[in-house]
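Please see the structure below; I have some questions.
Omission of a single protein chain aside, the complex is shown with its protein chains in their original locations.
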Amino acid sequence: MTRAVIQALLSHWRVHRLQLATLLIGIALATGLWSAVQAVNAEARASYERANDQLAFGQYDELRNPSGMIPISRYVDLRRAGWQVAAVLEGSLQIGERRLQVLGVDMVTYPTLPAVTQVEQSATPPNPADMLTAPGRLLAAPSVQKLLRDHPHLPPVLPTDALPPDLILTDIGVAETLLNKPGQISRLIVLPNQPQSVQPLSDIAPELELTRASARIDTAQLTDSFHLNLTAFGLLSFAVGLFIVHGTVGLAFAQRRAMIRTLRALGVSMQQLVWMITIELALLALIGGLLGLVLGFFLAGALLPDVAATLRGLYSAPVDGQITLHPHWALSGLAMALAGTLLASGHALFRLSRMPLLTGAGLQAWRGATSGNRVIPLAGVFLIAGGIVISYLFDGLIFGFAMVAGILTGSALLLPVLLSLVISAFQRWTQSPVAQWVWADMRAQLPGLSLALMALLLALAANIGVGTMVSSFRLTFTGWLDQRLTSEVYVTAPDSELGQEIAQWLTPRVTAVLPIRSAELMHETGPLFLYGVIDDQTYRQKWPLIASTKDDWDRVFAGKAVLINEQLARRSNLWPGDFLTLAPDHTLTIAGVYSDYGNPTGQAIVSMAQLDQIAPGAEARRFGIRVAPDRASELAQDIRDRFELPRHAVVQQATMKAQSLAVFEKTFVVTSALNILTLGVAGFAILTSLLTLWTQRLPQIAPVWALGLTRAQLARLEVLRSVLLATLTAVLALPLGLVLAWALLAVVNVQAFGWRLPMYLFPADWIYLFALTLVAAFVAAALPALRLLRLPPADLLKVFANER
Amino acid sequence: MLLRIDQIQKSYPGGRPVLRDVSLTLDQGETLALTGESGCGKSTLLNLAAALDSFDGGEITLDGVPLSTLDDSGRADLRRHRVSLVFQQFNLIPSLTVEQNLSFHARLAGCHDTGWSTHLADRLGLSDLLARYPENLSGGQQQRVAIGRAMAARPKLLLADEPTGNLDETASANVLDLMLALVAETGAALLLVTHSQDIAARLDRCVHLSGGHIT
Partner (left out) sequence: MNVKLWLLCVCLLLPETLRAQGYAGLGGSADGFDVPQPGYQFEFPRDHGPHPSFRIEWWYLTANLKGDDGRDYGIQWTLFRSALKPMESEGWQSPQLWMGHAAVTTPDAHYFAERLSRGGIGQAGVTAQPFEAWIDEWHMRGPDPNTLSLAASGDQFEYNLTLNAKTPFVFHGDAGFSVKSTDGQASYYYAQPFYTVKGVLHLPEGDVPVTGQGWLDREWSSQPLAADQSGWDWFSLSFDDGDKLMAFRLRGARGDFTAATWINADGSATPLPDGSVSLAPLKTAHVADRDVPVLWRVTLPDQDLDVEVSALTPNAWMAARFEYWEGPVTITGSHSGRGYLEMTGY
């Protein structure tokens, strides 16, 4: 019997092939977008973890000098006082277009790294003498090895896949030559197994600060917000995909009511039927999920390079540009497909299980019960209110997203009611019978279309919101770049000595030479970069302050005050008038806060004299040069020629801006891609809804046709109706999108990056999006309309036939 | 001559002939019953007369217009302005109220007359139901709305397909009475498809359709 029942149930899909395809595509889209984001996130996280393992990051306490580097003599002092520490020298190396991180560790005392083990166990292990003595050996990923092959002045490279991309591991003795930092140590890691009694740090090296491994912000934490961002978008796409599933399953169930009634009449129990249908749904979910995984895999592969670029650019987080398949990723994707499908079908399944044996088989009953439901709009109001309350009560990125999610879903649930109200108003206002009918019919169609329209609303709001955020950000960022990159030429000398020489040579030739010197300090919120500036009109006139005080620059140049960047201000809640401690016994008043979109770390500006005091010996290799713009190119070339500097060491303002903008654009490439995909899915949801509503349309259309409208007119009206509904939804999506943009700019961005951005409106973008929406609605309605146009009158006449 | 059906031929899509050389005429103000067995083609003939469907041979002339010369929009125009239809299933527009349904056809035809509509609503006993939607009406009420909708456009020809087929006896008699009265009042012609000899007897003439022929 079971077999017969299964055959009967499955026969439905044989007849409704398009419906089956729609259902599978819905599941596949939902699973695919979600899985892609998951894969991207997992890959990035795995990269950090790999890097941490590979480099023993984050496992040990560390000693740092807040005001700069540590001399070797300090290391020996500590060692001779019993401190078991290992020296690390870090820096970056520009190789052509790539910027590589160099990690120099004392290979003799540093904990064994996997890369070293791998190299030593290779078929041709290097001689230890080669590793530890000049010229030394570099360990790097094979891709980096290829890159370095053309640089004969570098030590030989040993390939290992146990290192993150863009990193060179070498002995500290090699690194100090490579980075031109002789005798310097960036940090000391405190090894496990310290001897029984060691002298306190304050007796030996009072200038060093001990950071516990647990207290350090690691890459994973730093990038958490970015990943949360992606996850939120993944979830949104997933939800939009589920709308399709919900609609299709609902219709399929309604269409199968007659069959189910017959089966029950023939003695199949409801329980059996519900089980079989559940299993059927599970199977469909698995098939759709598998398709989704394939989709997700390729999508992730397409997205990952940009994500990797973003993470590298924004957080210096090491990420490989390649997706690898993990079984648990596939499993969780399938689980998500299964859970999502059952969630989206739960309602239909529940109603099916409650269906009395003798209830009518029609679609009207199915449709009727969905409309007029008061619970849904109430839930919508509740969700919006909840979202707003949460954002008032709690701080944090999660709550920011909770607010956004509450407002979005709440508004989506309110959409049918709002649309119905708007349509009623139009209906009252119109005179022509056809128009009246169009509006009335549109309202009657709402329940069947509402899910697709909700999906469209979400997609549009997300597009407007994210688009506004990105565009606002871009506008702010370019404005900020103009203020910040004021010098016409930027020079980076290989060392401080040559730097001084260049500066001296330049001084009589240009308007101003502005040294760019900095030192990395430790602040309780993480690393803090301290910059020293000399008194120059450039700063006074152009520096982008978002909070200032009277005489701010005067006080800074007088060595009495400090300027801090927005990230530090927001993270530590420090504002003008507060104090910032830069070194023990060195506290300055905060005179102002400047916007800074370069990176998420804290930054402060003091006078050059103060910098020398706090961090003596901060290198003086970089300069900004103020010169008449028309002389910039010539000057840049002169500097290159005279001091034999490579091209990238002397950069003109325009190039610098272009590079900065390129990094910026990459940051949002993924977000935009997900956005467009979500809109596409929503468009598909409309199409599937219209197709599923098709069978219900004929009884509505036939009488009007009989009363004197042509099929062409009716087809046009069908398209018009779809476009009108989409338009109305888009109009409602606009304010929602702006609320979303505000939330992203004022709440989420502050939490994620530490900066708050002004919101700008871009009506041209909205018009473009509107047009896109109308096109989507037109395309979605075109297929059913075409079907109507080609419909033989005989099919319409069947509606009137007596034997129905 | 309002309606002239001349040697009409019509086959179903499968090729099975339904109507073979059917001819009949209907004068202004005349009422004609079309009877026959189930499936004899009487509804098909009605649909052809209403310009809802096209025929394979012969000609139908309605109010001087030969239907074979009309394209899709011409036929729609004809339906809008010259004929009205009443179906067994009522076929009201579910998304419109009773009032909107009543005036829909007349407004479509551009001949809406508020006084006439009010009068019709009164005559049909619908005055209290104007704000309701079709799904909230009984079958008899729905069919009265359908008749109202048909008559509101002051058609020259009313085509009714088993208008009482879905109604009980009382409602049936009531609906038929009202329809005949309104037809008489407006001077329209009526072509009514029925399988009931009793109903057919109440009309001016009766034609019986069998095996695709008038008998």
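Think of it as A and B in the order they're written, each chain with its own count starting at 1.
Everything below uses one rule, namely that a residue touches a chain if its C-beta (ideal position, glycine included) is under 8 Å from a C-beta of that chain, and two chains touch if they have at least 3 such contacts.
It should be emphasised that the depicted structure is a prediction, and the values quoted were computed from it without experimental measurement.
Under the touch definition stated at the start, the shown chains contacted by the missing one in the entire complex are A. For the options A:A8, A:A46, A:A81 or A:A673, the residue in contact with the chain missing from this view is A:A81.
Within the full complex, the residue among A:Q194, A:T324 or A:T587 touching the omitted chain is A:Q194. Remark: the omitted chain is touched by one listed residue; of A:P142, A:P156 or A:G183 this is A:G183. Check A:I25, A:A44, A:L63 or A:V116 against the missing chain and you find that the one touching it is A:V116. As for the chain not pictured, it touches chain A at residues 72-73, 75-76, 79-82, 84, 106-109, 112, 116-117, 120-121, 125, 128-129, 131-134, 136, 171-174, 176, 182-183, 193-198.
Just so we're on the same page, only the chains that are shown with their structure count from here on.
Taking each chain's centre as the mean of its C-alpha atoms, chain A lies 64 Å from chain B.
Within the complex, the chain B residues that touch chain A are 13, 43, 47, 50, 52-54, 72-73, 75-81, 85, 87-89, 91-96, 100, 103-105, 107-109, 149, 161-162, 165. Touching chain B in their complex are the following residues of chain A: 432-434, 436-437, 440-441, 443-444, 699-700, 702-713, 792-794, 796-797, 799-802, 804.
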